[in-house]
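Taken from a larger complex, these chains appear in their original positions, while the remainder are omitted.
Every chain is named by a letter (A and B) in the order it is written, and numbering of its residues begins at 1.
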Amino acid sequence: MSQQDPDSLVRSDNPDHPANLIPSLCAKFWTLGWVTGTGGGCSIRDDDLVYIAPSGVQKELMKPSDIYVLSLAAQTDPHLRQRSYLRSPPAYKPSQCTPLFLAAFTRRRAGCCIHTHSHWAVLVTLLLERSGSSLFEINNLEQIKGFGRGPARPGNLGYHDTLRIPVIENTPHEEDLTEFLEDAMESYPDTYAVLVRRHGVYVWGDNVHKAKTQCESLDYLFQLAVEMTKLGLPWISEVTPVGPQR
Amino acid sequence: MSQQDPDSLVRSDNPDHPANLIPSLCAKFWTLGWVTGTGGGCSIRDDDLVYIAPSGVQKELMKPSDIYVLSLAAQTDPHLRQRSYLRSPPAYKPSQCTPLFLAAFTRRRAGCCIHTHSHWAVLVTLLLERSGSSLFEINNLEQIKGFGRGPARPGNLGYHDTLRIPVIENTPHEEDLTEFLEDAMESYPDTYAVLVRRHGVYVWGDNVHKAKTQCESLDYLFQLAVEMTKLGLPWISEVTPVGPQR
């Protein structure tokens, strides 16, 4: 890529190129109610290059030319408010989620990070707040198998395992969440997601496929958990194992 | 534009031309359940020209040729029932929402106004009616940041701010809402929306982008509020601030 034409970073005929994939994913997320009213977002890392949607864009209308690109290695201080971009769109501002996405890329070597404002995520944090809790726990549900055990552990969670997602408190400025997100990553080294109280959820994965499917599975479980509460059913249960235990 | 051909006012190859944008927005709003059964609507102002969907049209089937166009300056009395149009569609009647849209354009210099019959908006007004209230208030939710502080105040609301949307009572004839809407605009000079009891909501913004994203954020909060009530969670809460307070 030539420095003379930074726009070549976001120009490709390949629908799986990050600059094409972010808009198509965000359009899909909009129909799911995850990125309503310009909320939420998505970032993809391709080796050292990080592609990020801008701030304040209507997520179902985003175009490849709206995407920011930066070098991960060049972010000596990822909390830096003033950041240099390899490529910037003409009419937007950088997303306040940038340092949070970078945390997933630097601390977890994630290839993709998704941030949603899903109603179900927010309602789960409110229900946990009422019981004074900062940890979402659920078990004995098939969809739990949709999550990896953790970066250092092979394979996925099992049906009887308890999925645990930490909750951090929201801050007035989104970038100020970064240190709390990083603390949660440190306290929960196996988690692929962090809930933000009264705000939403950050979910990441080794690649786009894993980030998206983990985000879908988690939203499915959040919705199930809220419906379970409406029906008076507990999130944690004792179930007698059935079938061969390997 | 030539007075010989008023239809040229609604003919354009540009998908962002108001005569094209109103139909595409309304089709999207139909899928969201905002404009069911010809209810609701949308109007866009481009400088002095006001584009309005007609009455009684199926919102997901609207065409550019269905749009009314009028001059804002020529509306000496915006409450006037008999109004002159620069361009009228052959087979429709003007929308009863017209004077309400004009109120947003004249009193707030809005560039776009959206009216929905969203279930969530109606349910919120019913819940408030039960508690004898004419003011929707909610705080400590990230999506509140989706609203501007007001026409005379720079920037958007903060996470800890309370979003306040006034509720006016419904009238048998929609145009009779106009004076109550204007009163609410005067009493709440910073609001970008007014709820109508047992009816829906009017939301506006400086331009189409702001009107639409504020309308989405508000509908998101109305849905959240209804779900919170089902779960016994209050709309207003005390939250201890976290992170640097700037």
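The rule we apply is simple: a contact is a pair of C-beta atoms (placed from the backbone, for glycine too) under 8 Å apart; a residue touches a chain by one contact, two chains touch by 3 or more.
This structure is a prediction, so every number in the text was calculated from the model and none was measured.
S.K.: Beyond the 2 copies placed here, what is the full number of copies in the complex?
M.R.: Of the complex's copies, 2 are shown; altogether there are 4.
Heads up, the rule we're going with is that only the chains that are shown with their structure count from here on.
S.K.: Please report how far chain A has to rotate so that its Cα atoms sit on those of chain B, a copy of the same sequence, as a value between 0 and 180° in steps of 5.
M.R.: That rotation is 90 degrees, given to the nearest 5.
S.K.: What whole-Å value do you get for the distance between chain A and chain B if each is reduced to the mean of its CA atoms?
M.R.: 32
S.K.: Show me the residue ranges of chain A that touch chain B in the complex, using the header's touch definition.
M.R.: 33, 36-39, 58, 117, 119, 122-123, 126-127, 130, 169-173, 176-177, 180, 196, 198-200, 226, 229-230
S.K.: Would you mind writing out the residues of chain B in touch with chain A in their complex?
M.R.: Chain B residues touching chain A: 140-143, 146, 158-160, 209, 212-214, 216-217, 219-220, 223-224, 227-228, 230-231, 233, 239, 241-246.
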